[in-house]
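Below you'll find the structure, written out as structure tokens, and then a few comments.
The other protein chains are all here in position, but one chain of the complex has been omitted.
Showing chain A:
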């Protein structure tokens, strides 16, 4: 056991090892400490060798958990020893025993510096390591320039430079000023070009610390990181010593990916593509192998790559529209992701795949094929079953001619998975079956019987969702070709909404709509209205003219048996009757109704239409539409596009389409100057026959003076007429003007009521204010009613940047830098009306970065109504309307409002609007 020539140390360790109990150990340790203390005190002429032996003993004792409160001086003094072995012990023991606050350490600072700037590279390494481990602020200030010099020196060997990198990291943490960012971003970029992997590993740690502090300054390093990853992923120029079980330094890969996670996006398409390839390589290359170490190392890299996935997903969503060829890769990668790490893939990821494929037609056959391929694997993750089943239900008919892709084969391979999946997946599979059946018209009798047998089996399932789908699909699939309408492919998803909305809509689409498509029970409808689903679903009217999957179009089906009709009618009656009891609070009695309705972003008319469709076959059904004068009409013409969305768009833009159906298109163009506005309505007849009985009435709110020029009674074929509309804003209000538009085409009388985008923000003029202008104004408007403050809850999740651009889009000019708090936002604008004239409005929003769902808003202006209306207006833009509010609009019962006649309704623009909504 003799080692390193320190016999005394070995003996001591043996003694300790032979101790029978803790008490004996303590006695032996105390004896040794006494011995060392005497030696240090009495014998001034201790040789470096003796000192070395004693400080090792001290370190050993310290490691055992005993306090060593002397001998620090001796340890530190060894640092100045001329010979390497003593110096080394001095450095190591000092960095183990002391911390940055020890006074002794300050004594050593000169020696340490001499070693760092000296020529002996082994001394340099020791000194850099000590500073790297325990260097404090005073070290940072006096040593940083020397350390930086070593790190970037071309004459310095890697063994010194790698230590210099981590030493600098320590100094940077002690005092960030020691790294002068201006100069360092370029040097850092150079460092990341390093060939030596030891230096690169250390430099990457330094880089992570710098970039986590401030990624803005290090954009130039981003491509270098991707290059490093490429080098590692392709195993280019990687010495054998740096591969670990065949994997090029997994630690450097992990570190580099970590660094990339600090960048919010990657703008350069080439870099993005390179990174994408690396990630794909990682995903493809990671397989479960027998060797545990290799497995762990490759999965360490894989998990880090998954963290990066967000970055890639985000940028992909933005750029895939431009790079068509990457589309299929996206689907590839996500499917691989599900395949490799299904447990880590949340539902929204696969929803996104579905959404993505639905919106990209060229991708659909490819996605279906991929889904089909994955199903061949012996064991696949349940999420893969879901996404594959969904994709194949929608698009497998596009593969029909390929081997193994006949409806029957697709059905069997999916059905094989059914026994292995959980209850939540079965509804998706049932939808897939009925879609397969729909796509194979006329169906093979054998397949049809098989699928029917499954539906029959689940008709008595204990899970309500499964049971309902089974019953409905069974009934539906007996209707033959009529199925086509209802079970047609899902329409595209609206692109505009924020991702969260997309996701939730996707959930509804994927899980509710299908069921609702087949919905024929009015009792279910009532349940939906109460639980607010009905409106959410009908919200999603197709935006692009794809076959309308109206919730209840089923009722119109000619092949429907009269029995079904009766059921539906009874259901409706019963529903209405029950509703008045169950829901004794008619929404019309709520004073806030108008406000609520105005705030709802759902498309006007759509919900009503659905109801209308529901009851169109039954007498007295218009009772169900107490608040909806539209019920008087016999509209069978469906609007193209989402009316509400068009309106919302026009609130921000000054030209666009306000309304469109198969016969007519109403475009709008507007100019605004102070409190005046001039709108031109473009009424276009899309057909080869004339539109007759054309009527356009304006229902003005009290705060607007509106004058519409004469609208001709007939619009000739393929002609467009222009109708100017003059607008004068009298006073601040959020009420909205309505255009009541009707025409006749053949036997169809069409009447729609459209909100006109002459809204409050159109009378705003953004105006920049300086701090000198802002603060005196802000202070002079000291409180209510001119200055109002409110804590707004339920704010849509958005970043401060998004909020700024939202404000700017509403002509509130955000003035950056006015508020010292970076989480706050200050905006200014001028409002014009006859009563107020030009009036300066100031807005301040204080956000809480920890809770984006609420904020405090203060609005100030010289007019109390204006302040209030503007505050409410901004609030409406910020708050997401909880869906629970929505059923308020269509649900009101006839009993609750028996006197509402169409005439009474039309005289009141507010009620009119309610009808619209």
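In this text, a contact is a pair of C-beta atoms (placed from the backbone, for glycine too) under 8 Å apart; a residue touches a chain by one contact, two chains touch by 3 or more; residues count from 1.
Rule of thumb we're sticking to: contacts and distances are computed from a predicted model.
Visitor: Considering the UniProt annotation of the chain absent from this complex, which name among "Translation initiation factor eIF2B subunit epsilon", "Vacuolar protein-sorting-associated protein 36", "Mic1 domain-containing protein" or "AP complex subunit sigma" applies?
Guide: "AP complex subunit sigma"
Visitor: Out of A:143, A:166 or A:860, which residue would touch the omitted chain in the full complex?
Guide: If we include the chain that is not displayed, A:166 is the one touching it.
Visitor: With the full complex in mind, choose from A:35, A:80, A:133 or A:789 the residue touching the hidden chain.
Guide: Answering carefully, the residue with contact to the hidden chain is A:133.
Visitor: Out of A:23, A:241 or A:343, point to the residue that touches the absent chain in the complete complex.
Guide: A:241
Visitor: Can you list where chain A touches the absent chain?
Guide: 1, 3-5, 10, 13, 17, 56, 59-60, 62-67, 84-85, 88-89, 92, 96, 99-100, 122, 125, 129, 132-134, 159, 162-163, 166-167, 169-170, 173, 197-198, 201-202, 205, 239, 241-242, 244, 249-252, 254-255, 258, 293, 296-297, 299-300, 303-304
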